[in-house]
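Complex shown without one protein chain; remaining protein chains in place.
Letters are used for the chains, namely A, B and C, taken in the order the chains are written, and counting of residues starts over at 1 for each.
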Amino acid sequence: MLFFENDYCEGAHPSILQKFLDTNLEKLPGYGTDTYCESAREKIRQACGCPEADVFFLMGGTQTNAVVIGSLLKSYEGVLAASTGHVSLHEAGAIEHAGHKVLELPQQDGKLSAAAVDQYLKRFYQDENHEHMVFPGMVYLSHPTEYGTLYTRKELEDIAQVCRRYQLPLYLDGARLGYGLACPETDVSLEDVARCTDVFYIGGTKVGALCGEAVVFPRKAPAHFMTMIKQRGALLAKGRLLGIQFDTLFTDNLYLSISQNALRTAAVLKQALREKGYPFLVDSPTNQIFVILENAFLERLRTQVVFSFWETVDENHTAVRFATSWATRMEDVEALIRLL
Amino acid sequence: MLFFENDYCEGAHPSILQKFLDTNLEKLPGYGTDTYCESAREKIRQACGCPEADVFFLMGGTQTNAVVIGSLLKSYEGVLAASTGHVSLHEAGAIEHAGHKVLELPQQDGKLSAAAVDQYLKRFYQDENHEHMVFPGMVYLSHPTEYGTLYTRKELEDIAQVCRRYQLPLYLDGARLGYGLACPETDVSLEDVARCTDVFYIGGTKVGALCGEAVVFPRKAPAHFMTMIKQRGALLAKGRLLGIQFDTLFTDNLYLSISQNALRTAAVLKQALREKGYPFLVDSPTNQIFVILENAFLERLRTQVVFSFWETVDENHTAVRFATSWATRMEDVEALIRLL
Amino acid sequence: MLFFENDYCEGAHPSILQKFLDTNLEKLPGYGTDTYCESAREKIRQACGCPEADVFFLMGGTQTNAVVIGSLLKSYEGVLAASTGHVSLHEAGAIEHAGHKVLELPQQDGKLSAAAVDQYLKRFYQDENHEHMVFPGMVYLSHPTEYGTLYTRKELEDIAQVCRRYQLPLYLDGARLGYGLACPETDVSLEDVARCTDVFYIGGTKVGALCGEAVVFPRKAPAHFMTMIKQRGALLAKGRLLGIQFDTLFTDNLYLSISQNALRTAAVLKQALREKGYPFLVDSPTNQIFVILENAFLERLRTQVVFSFWETVDENHTAVRFATSWATRMEDVEALIRLL
Partner (left out) sequence: MLFFENDYCEGAHPSILQKFLDTNLEKLPGYGTDTYCESAREKIRQACGCPEADVFFLMGGTQTNAVVIGSLLKSYEGVLAASTGHVSLHEAGAIEHAGHKVLELPQQDGKLSAAAVDQYLKRFYQDENHEHMVFPGMVYLSHPTEYGTLYTRKELEDIAQVCRRYQLPLYLDGARLGYGLACPETDVSLEDVARCTDVFYIGGTKVGALCGEAVVFPRKAPAHFMTMIKQRGALLAKGRLLGIQFDTLFTDNLYLSISQNALRTAAVLKQALREKGYPFLVDSPTNQIFVILENAFLERLRTQVVFSFWETVDENHTAVRFATSWATRMEDVEALIRLL
């Protein structure tokens, strides 16, 4: 069986496991106050070019979105997001469970535009009834998006500018940030992300870690953010589990270098799909490839390959996703191509 | 100044105030356990043809929606509603504040269709990731809708049938129910509403009361609904305030007979607007009329008439709402027509 | 049957009903923006000696507590209250439903002391684990308390001083404030309440109104408080219902003058109970009298008088509450005394 279902089907990068072994019986304080967490924070600050950044480690993406958004919004505020955003669709209502509306905006290939955000905000404040409505309190982007697409530096800057004009924090969900930063087609660096946003997270779960996301406030975290993490059930006792992983991923540029494998293998697969004439649902430059298959072929392929259902296209066609990861072997990609 | 801003700009029907006077110093138990509440409940049960119905009195529409939806949904469920629904747009996020997502569906003139509900549910359960999504837990309709439009009996029955197939409660927001039931164009009776839904409310605030909505569970309320009302800050100490009003409104058919005034005055205004060639935003058969005005004329008219901004149509045109009520005087309508 | 069950068993002061009649068909804007609300606000500002105060009208006590506390606390904060406080015990968990813990403190006859608050805060910040605990974010007092007792001016000032030292807002629940202010034994004026607290409410429901409480921020309300009211289902469409009542209650000192009736009748009843040798559960100077009855006598008395169960004292004795109100007739008190 070939696995292209997602980018979290393997364990952790071997250097992480080695580091677990090397440090296992060291006695460390809990809750993220150990030396590995501190070292990881410092390396992330440097990588972001933000010596003053506040950095926290959480366990997973939905948790991180719920904690960050829930902690930053006032009770009468909601979060603006693409209608295809992870927070809108695939977090089982975690944002609403925290009391906030996801204000869904139209998107293009998973991306918001500065113009769409600006128009929403302008209309909101022009609406004479807006005090009876949910106030926009934050803008949420994912980069790469749920469709594997990327913002350009200019697009990020434009959205950031709109946010600053309206004094809205800009939050970037970087569940797959490595695959965005390492993409040959991007002009967005980690420093750009830190400069344009008010808070973002660097995804570990999908980029080489067993679990974990690093939340970065390039300037300043809200007061008592640690207590808000605890209150939301997201404070890990053995913070070392996260500190060691991010310390390793941010040593010798490992985070970016392992991301390149996902991009290289995805590029080969994408090229093959294009040559074989498969239509794409969306043109993604990163590690997720969305392609449209005939249902009969899809069913045959399923007997040999694991991949993801994405959406029904028509009676006879379905969009599916193939994902590569930091651990995907080129020989598996070649085997998949032979089946297409 | 002429007032057509909404249907809640006057006080209460005079018989209600008279009843307040007549009963003022009677000593009554609190929290809805007094004889007037009980009498009102019994009259409502009869009017609905539901001798077993559970009836509760709350203060206002947003509160009622938040209490009913919040009490009926399980934590992992959301409520399906038209994207123009009051719960979606104009309740400042009360449903999300209670922890639940409003799952917005496309609408036509403010109405949901059985087909749209069915399609959403079918796709939801077909989606292989649906356990990571908000489960649909209830369907919300408003009747009349926010655009003054009405469901036919057949449309209600069809939606009810879909709901029963999926075991979803159907909830009808009747903030303006009187204006729907008294409409000459409708074939929907109060009995029909009670038969098709699992819970609905009969709006008082906009139909002759100073405040108050009567929540009806035609079959059975959830256990401890009274405590859930209390917990949500919606239990009135002097329940008599609500009981007396609904007892009066459901004596001698007052609720429907006063509703007719709103419909008669609206019909005259609508006819005049049509004759003068104003385009309508939507064709409403009830007491709210949505018409498109040129901005220059709108500004002039505003110096003599109070009406509601609805939405921007284009650079030079705006949709506005004129509303009549149980208390609107025909002479005011005639004065308004002279200004058009 | 004689009614001493509570202080909300009658309707409204007759001047309020008269004002409803006089203004009934005036067409007024909604949501508390009408002239009666504005006039009531201005009169309340004057009575409080706070020309800059922000004043809002809500429907009832539990609602007011939930809206005020929920709006002012940050998500990681709780409210300090006496273990006998209304928010602790008798609001069906409305504060917790809004996401916040009630941090219960020991009390004396329903009252908190500055020392107890100070000690709690000192210990909290000394506790090395306090970042894993609920932060105290506000102090809640009721005045009169749930036991009818009153703070002295000095006691209020001392608590206020502790609050300011820790930068905690002080909130006073004045559900029965009139009965406190009009008490011959008090040295606390409305100006004192406004000076010592950051927010408080003036109870209408129990002091002459059909419903309604006036929330006063002597200095400044939080931004978008109106939207937070709406979001919590507490914004009344016909704000006139509340504005007219408070405008009337704050005209010609009506609020205080009608409160005196409750105190006069309670004093007569209390004196009679004392003379007859009944033990008191607590010595209350206001309109609620807590007395201990033998169960056999209690059952007999219940056939002729309605009063409230308070708590079980022992196998043979029960504490009960007799309450008087602005509308209690002295002849009913005399009739009750004859039964004792």
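Note that contacts are C-beta pairs under 8 Å (C-beta built on N, C-alpha and C of every residue); 3 or more make two chains touch, one makes a residue touch a chain.
These numbers were taken from a predicted model, which means no experiment stands behind them.
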Filtering A:N6, A:T35, A:T152 or A:N295 for touch with the omitted chain leaves A:N6
Answer key for A:S39, A:Q63, A:S83 or A:T152 versus the chain not shown reads A:Q63
Among C:G78, C:G148 or C:P169, contact with the omitted chain is made only by C:G78
Only one of A:V117, A:A214 or A:L236 touches the unshown chain, namely A:L236
The one of A:R45, A:H97, A:K270 or A:R321 in touch with the missing chain is A:H97
Missing-chain contacts on chain A, rising order, are 3, 5-6, 8-12, 14, 17, 20-21, 23-30, 59-67, 91-94, 97, 205-206, 210-211, 227-228, 230-238, 240-241, 306, 327
Logged for chain C, residues touching the omitted partner chain are 75-76, 78, 89-93, 96-97, 99-102, 104, 123, 126-129, 131-134, 308-309, 312
Chain B positions in touch with the non-displayed chain are 70-71, 74-76, 99, 131-132, 135, 224, 226-228, 230-231, 235
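Following the convention adopted for this analysis, only the chains that are shown with their structure count from here on.
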The chain pair joined by the most C-beta contacts is B-C
In terms of CA centroids, furthest away from chain C sits chain A
For the pair chain B and chain C, the C-alpha centroid-to-centroid distance in angstrom is 33
Chain-centre distance (mean CA atoms) for chain A and chain B, in whole Å, is 41
Where chain B touches two or more other chains simultaneously, the residues are 91-93, 97
